[in-house]
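Every protein chain but one is kept in place in this view of the complex.
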Amino acid sequence: MGRRIGRRDLLKIGAASAVAAALGGCEFPRPWVQLEPYVRPPEEQVAGVGTWYASTCRQCPAGCGIIVRVLNGRAVKIEGNPQHPLNEGKLCPRGQAGLQDLYNPDRLQGPVRQAVRGSRQYQAISWEQAITDLRTGLAQAGSSLVVWADCTISGHLLDLFERLTAALGAPPPLVFDLYTALSGYAALSSADALLFGRAALPAYGVEEADVVLSFGAGFLSTWLSTTHYGVAFGSFRQRPLGQRGYLVQFEPRSGPEAAKADLWVRLHPGTEALVAQALARLIADAGEGPPDRVARARAWAPAVDPAAISAMSGVPLEDLRRLASTFVTAGRPLAIPGAALTGHGDAVAQAAAVQVLNVIAGAAGLGISSGPPAEGLLTAVVAPYGRVQRLVERMRAGQVGALLVWGAANPAYALPPALGFVDALKQVPLVVSFRPIVDETAVWADLVLPDRTYLEAWGYDVVEPSFGMPLVDSQQPVVQPLYNTRATGEVLLEVARGIPVAAAALPWPDELAFLRERIAALPAGVFNGAGEEVRWARFLQHGFWQLAPGPAALEAPQARLQPVMVPAPSFQGAAGEFPFFLYIYMPVLLSDGRGADKPWLVGSPDPMTTLMWQTCAEIETNTAIKLGVTYGDIVRITSPYGEVEVPVYVLNSVRPDTIAIAAGLGHSALGRFAGEEAEGPNPMALVGAGADASGASMAWANIRVRVARTGRRVALAKFEDTRGSYGGFVNQAFADQYL
Amino acid sequence: MADATQAEHKWTMVVDLDKCTGCQACVVACHAENNVPIRNKSEVQANRAQHWIRIERYWVGDPPAKARFLPMLCQHCNRAPCEPVCPVYASVHSQREHLNLQVYNRCVGTRYCNNNCPYVVRYFNFYDPYFPAPLTEQLNPDVTVRTAGIMEKCTFCIQRINRAEQQARTEGRDLGPDEVIPACVQTCPPSALLFGDLLNPESRVSKVLADNQRALRVLEHLGTEPAIYYLKGGKSYVRF
Partner (left out) sequence: MAWGREREEPQRHIMRISSRLRFLVSGAAILGLLWVGSSPRARTLLAVPTPSPGQPPTIAGVSPNPGFPPTVPFVPTRPPVPPQPVPFPHVAMVSRGVPCLFCHSGATTSPAAGIPSVYQCMGCHLVIARDSPLIRQVQAYWEAQQPIPWVRIYRLPGFVQFSHRPHLAAGLNCEACHGDVGQMEVTVPYPAYKQMGWCLECHEHQPNPLPLTECQICHY
């Protein structure tokens, strides 16, 4: 409506408690509005009373169960599923914001074609045309087809993609996105494969631990499973008999974990794994603690010099000794490898070095993710970064005939520009995006065939890490699909019908038939029933399937003794030219950037900086004084690979030699909220194309940068200091008394 | 005006400062449940952001300072400073629920109530809300959508309280001890937020607050008698 909305109109639109459609109110004089009944109402819904449907959140790969309140065919609130063992009725902020994925105003309303890549001029086409184009492209590409999916892909869709690619002789789908890259999924899996013989994500029993050493893990913001670790943290702080858990965070910057930690060790960037090795050595040398732990330490601890590591990391040797002693004498100690230590050096060895501490501690608190509970159910396994590098080379060499990108993978945004992904796209004849909204990769696509958002889609998800209990989540549409979108599974089946070699591999009439066939393979679960119909209904009703008779103890695998050598940290960029270390982290609301298109996430205050719509460079107080910058000054941060301009946020909780920048903004597409309203850098522009020594991860955590003033300023959109006086400093006595 | 003698429920919230991780799940859940608008960047830069619950972050101690989180929302003071100053009785106290109410249709936008609030938890709609279609579909019909000129603040999800009471009255029973859960409390992953009826000895807040050495109220010396108790951070038994 063009006219300014007056008070009564908005109150009408917003607060009608009956079956309402105020959209037709334009035609009638106020206060009369139109009232549209259902044509054919769903059986279980009562007008004016919400119906709750269970599904799975897909804002991150954790797979928390959700229940969605649907009122008159509209989804109005998402809550955690109280029955779900992973999140127990709780939900992190990203899960709560899922409705703004569904109702995002910039969603595509149907398939479109872009005649000139990068022009952002999209012509609406019909689905028949879209499928024909896709089919032609796939038939031509044949075995040079590449499918790129993100970590939240439903198991059944991944299955369909795998069958399609196998039928065409193409390599299996590549699962890679910035969320798993900056969390170190591939390195963590490989570290477990190295030590325990099975590549799976580690699952840590924080709720039962009493001492947790977290080596930079953002487990309360964005790492593996925010909600589950949040729930576990609550129990951790309130263990029985007044035993409050003790948390130590090793991180050059203070995130929420360092804020909650009892001891925050502000160590030199890149030395987390070395400190872990030093602790193992100190446990072995000191000989105190339970004999079995000391014995394991003596077997597993590497030959390192704790004094040298102390000098390198900046942690006093005495502190290291006391930490080692605390760890080994604790009842249930736990060490958690973080994200940054998987971003440089030898990521697998570094993650393994921290896991060694868990091996020394004995099985208490350590767990490994269970595998899929049934044959035929797939989990998305994150590819090592080396595979991505090879793919871009193949693209550049013209060996990729078609690239299909599904979900929030967004390689044009996620990958460092130094890798040259966008350039390499020029050599790919057909680029298709399935994301419901146009992102940076879709800007360079020929076809965008929007999938349904997860609240309108079917699927299953094998929960990984599953924390000791095999779990399969169900996903069902909670509302009628809003627009003329089609589930990508349906599109694939339709496309395959026209390609003879693929038609045999994908014979199902629709994706729901395929999905039900897969789910029928599940063994007896907690919610059982006679017959497949009943079991399918229960699967949807409860939102998940769990192995009966109930959750088992966290599986403690047997470790194989491995020499784990962690190299000394080396940084990209000469120290003279680039005096600062770059620390990239994923904030809790924006995560890897997929939260930036939702006003509830990008417009809510960040926990540490309280900024909304902006991210900044965190610079330490004295460093800022030396540089001559203050809050809001825009500086140019330059690395050996690129540069970004970013406003400054001054705080004394980051190391003086480190600049911390949040991932998540710097979008040039992804709708009005992310692309136009929000302002902030994409720190991946500062990262180089290289991988770590093992090839599992991007080398993103060992970049050096320099800072230069630009002379420009911007008003910081912050919440602190605008309401009362919070944001300021309080002394320790005050905090002890009131906080 | 605010005596407890005739009250049926004394709604109380307990915030465990030791557990709050600052994740902002409560902030987002409150926006979703109560139709609180997100202000755009220029409005935020004009210091006019609106978040009914906010996580205040304090820097503590000598550098490098560590952060501490304090969730701050309307304290539903029993002697609320915002109530006597409203010229049109839009800010009133409920004797049955022990809540500070905001009646939207009465508010004329004096903003005296926000001026008086020592916790600064009242938010004035300086602008109309911006919900571009189809974001309007997500609005909760149980809560009025406020336009410019109206003061708003946390209501302890009065719509959920009313719904639960209606349900209980229709079924001819009393409210269960933990039957009412505001949106923020429901979503908080570490369960740092608890909510319940202090007059019901079976409720979780009654049990948590009984003899709790850690409990305190913010700005208690002002005499506002807030309904929210904060459990200050603890010390570990582990010796380091």
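Letters A and B mark the chains as written, and numbering starts fresh at 1 in each.
Throughout what follows, a contact is a pair of C-beta atoms (placed from the backbone, for glycine too) under 8 Å apart; a residue touches a chain by one contact, two chains touch by 3 or more.
It should be emphasised that the depicted structure is a prediction, and the values quoted were computed from it without experimental measurement.
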Options B:D18, B:E43, B:E56 or B:E97, residue touching the unrepresented chain: B:E97
Per the touch definition above, residue among A:P37, A:G531 or A:G628 touching the missing chain: A:P37
Among B:T21, B:N40, B:Q75 or B:T144, residue touching the chain not depicted: B:T144
Hidden partner chain, residues of chain A it touches: 8, 10-20, 24, 28-41, 46-49
Missing-chain contacts mapped onto chain B: 92, 94-97, 99, 101, 103-105, 142-145, 155, 158-159, 162, 166, 169-170
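Going forward, only the chains that are shown with their structure count from here on.
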Distance between chain centroids, defined by C-alpha means - chain A, chain B (Å): 30
Of all residues in chain B, those that touch chain A in their complex: 16-19, 21-25, 27-29, 31-33, 35, 38-41, 44-45, 47, 49, 51, 54-70, 72, 119-121, 128-129, 132-145, 147-149, 183, 186-192, 216, 218, 232-240
Chain A to chain B touching residues, read off their complex: 4-7, 10-11, 13-17, 20, 71, 74-80, 87, 89-93, 95-97, 99-100, 102-105, 210-211, 220-221, 226-227, 230-231, 233-234, 237-238, 242-246, 254, 256-264, 266, 322-323, 326, 330, 482, 588-589, 599-601, 603-608, 610, 612-614, 621, 651-655, 677-679, 715-720, 722-724, 726-732, 734-735, 737-739
